[in-house]
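The structure appears below as structure tokens.
Omission of a single protein chain aside, the complex is shown with its protein chains in their original locations.
Naming follows writing order (A and B), and every chain is counted from residue 1.
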């Protein structure tokens, strides 16, 4: 079966998930992003690569933050951007997802950036638009499944600070069970040949059989920190904090919150990452979040460049 | 009394309704739309016709779908587009419709695209801005009154597939009573000289005295289909389905839903149209909606070109 993300020439047709994405495609995206980092620092932050293209932000699940990053990226590429929050519109009128997609395709859309609460929705859309070779789908987060641009910006950040994936120890800490960010990053790290990927968290927040993804499991965070080059803290969703899986946010912080003390167990030059938005005092201490080893804000900067790269590559294929 | 849609030279000043629009104005819009169809298929879908113009989408009634079509059309003409959902803003602060209009006019707006639940609101606005000859109003749907760009795209579609209006039989089926789409199309068809326009539906969903519009009335859909060149299915609003006018959605489908069986009564090359969004299984069967005689998605494509044409013509007058 052909990889639904690649076209007949093996080039990126859609970005749906990092799982199964060839190593050279990932490297191409990271390299291209590198050239866009320069552009976002210029006085005139605009290139004409997507001029006259129509990019639709289809957010079936509300997320101003993620929508903003894609909107900026597309506008800096000179695209026309249309924002659609679909929960309040056609969906309310009872139109099906695929009828909405057919309609927008008929308007000669060039790209759909899709956020959806259901895992697999972007795949469904990509399969549905197969007859439109100039139409590209970017997954901006689907259910618990994948968040590939976040995974790619995490990879970009790691490469920027640590260069060689094949010598790294990376710990992913917290609510791995509900995290599409974690899943995308783990697939990216293993594809790039990272020898030591760890997941750290309580049993109730780690997926069953997570070891099959090629990671080592730690329930004791102190153990999990030892010798790490990078620590990726995950957001603990507010709704989990009140749920039956956890005793309390305070208890969680004691065991799995990243403090200066726990960070001291990692390598001296270890970097600290977080996809945002942070719960300060829940999964991360402010002293660490704002400390010298935090690269949380550079992640945001690289995120724009990575999204520009993905869009530019798709539009060129 | 002068036609409020035309300026002193008989050119289009506003697009408020198809009723009373001269045949040559309609033909000019359709011809212009034809040239824009080509542009929307190009790699760079952008022309500078509205560069530096400010287009305001004034949606007093929510409609992401229609707003999107105007937003794309305006952006592909290089306009600056400002979206205003007015129910949640000034209206909440108690400002009157005409004070809002005065304000936006004072900001040197060039075009208002108006959607309003009250019939006549766009006319009211057009009359109010008479002192601003460079300001144009486009009706994007007002109450049960008119939806002229939808009517024009329906005409474009009919001309595209059937060429000559003066030889056509067109059936408009379903909830004609509440449909501004139906009203606009019927006026357009009679203006273009269509000899046989039919409305098909139960008594409770046809306006009293609809024959005066120059149409033939059918309560039996099988009769209404016979020999038709085109069938325009209307959306049955969800709120009607539960109302006292109809027994049930299932019953409605049995009598007035378009199935392959009923479609077989029309001419063999008859086309099937629908303004969207569709209620599959209520007014139209999926086999027909997605079948070889459906031109529902081309209607959407032509709709962008028609809206670009209307805006370009207005801005030039």
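In this section, a contact is a pair of C-beta atoms (placed from the backbone, for glycine too) under 8 Å apart; a residue touches a chain by one contact, two chains touch by 3 or more.
Values in this document were obtained by computation on a predicted structure and should not be read as measured data.
Participant: In the full complex, which of A:7, A:32 or A:63 touches the chain missing from this view?
Facilitator: For the chain that is not drawn, the touching residue is A:63.
Participant: Identify the residue among A:131, A:209, A:244 or A:277 that touches the chain left out of the display.
Facilitator: Hidden-chain contact among the options goes to A:277.
Participant: Going by the contact rule already stated, which one of A:19, A:71 or A:154 would touch the omitted chain in the full complex?
Facilitator: A:71
Participant: Residues of chain A in contact with the chain that isn't shown?
Facilitator: 40-46, 62-65, 68-69, 71-72, 75-76, 238, 276-280, 297-298, 300-301, 303-304
Participant: Identify the residues of chain B touching the omitted chain, counting contacts across the whole complex.
Facilitator: Residues of chain B in contact with the hidden chain: 51-54, 80, 82, 84-86, 88-90, 93-96, 99-100, 102-108.
Convention: only the chains that are shown with their structure count from here on.
Participant: So how far apart, in whole Å, are chain A and chain B when each is placed at the average of its C-alpha atoms?
Facilitator: Comparing mean C-alpha positions, chain B is 41 Å from chain A.
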